[in-house]
Structure formats: C-alpha cells, structure tokens
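For this view, one protein chain was removed and the others were kept in their places.
On to chain A.
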Amino acid sequence: MAANLQQQRSVNEQLRREVGVQRIQVSEACHAMMQYMMDHEADDCLLSGFNTQKVNPFREKNSCTII
C-alpha cells in the first residue's frame, strides 16, 4: 500500500508538471514545422533526388565501358 501511494504521488507530480508545460497555438507550431521542411527540401536526396545519378553513391556501376 505504501509503495502504491508513493507511486501514485509520483504520477500526480508528473501530471502537475505536464499541466504546467508552456504551449503554443497548433497552427503556429505547424507553420514552423512546414517552414523547416521547405528550407531543407533541396538537401533531401530521398525527396528531391540527386542532381545527377553520378553523385549517388549507391547507384549501380555501369557495366559497359568504352574501349
């Protein structure tokens, strides 16, 4: 019982901390996240691709060679 009480006390403490968290408007948070993605789009090879496949380190090596 004493252990349960102690555990519940720490749960309540955590809830009190969480209620006290500073929050911002969801729209503001989402706009900021969207801006981050736009700003970094150009560096995102999986999203935007490589400028040329030659710079892709994982591309298959061309099996034909010009003699």
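Convention: contacts are C-beta pairs under 8 Å (C-beta built on N, C-alpha and C of every residue); 3 or more make two chains touch, one makes a residue touch a chain; residues count from 1.
One rule holds for everything that comes next: contacts and distances are computed from a predicted model.
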item: Identity of the absent chain, which is to be given by its UniProt protein name, from "Ribonuclease", "Adenylyltransferase and sulfurtransferase uba4", "Phosphatidylinositol N-acetylglucosaminyltransferase GPI3 subunit" or "Gbeta5"; value: "Gbeta5"
item: Contact footprint on chain A, counting only the chain that is left out; value: 1-2, 4-5, 8-12, 14-19, 21, 23-34, 36-37, 39-41, 43-47, 49-50, 56-60
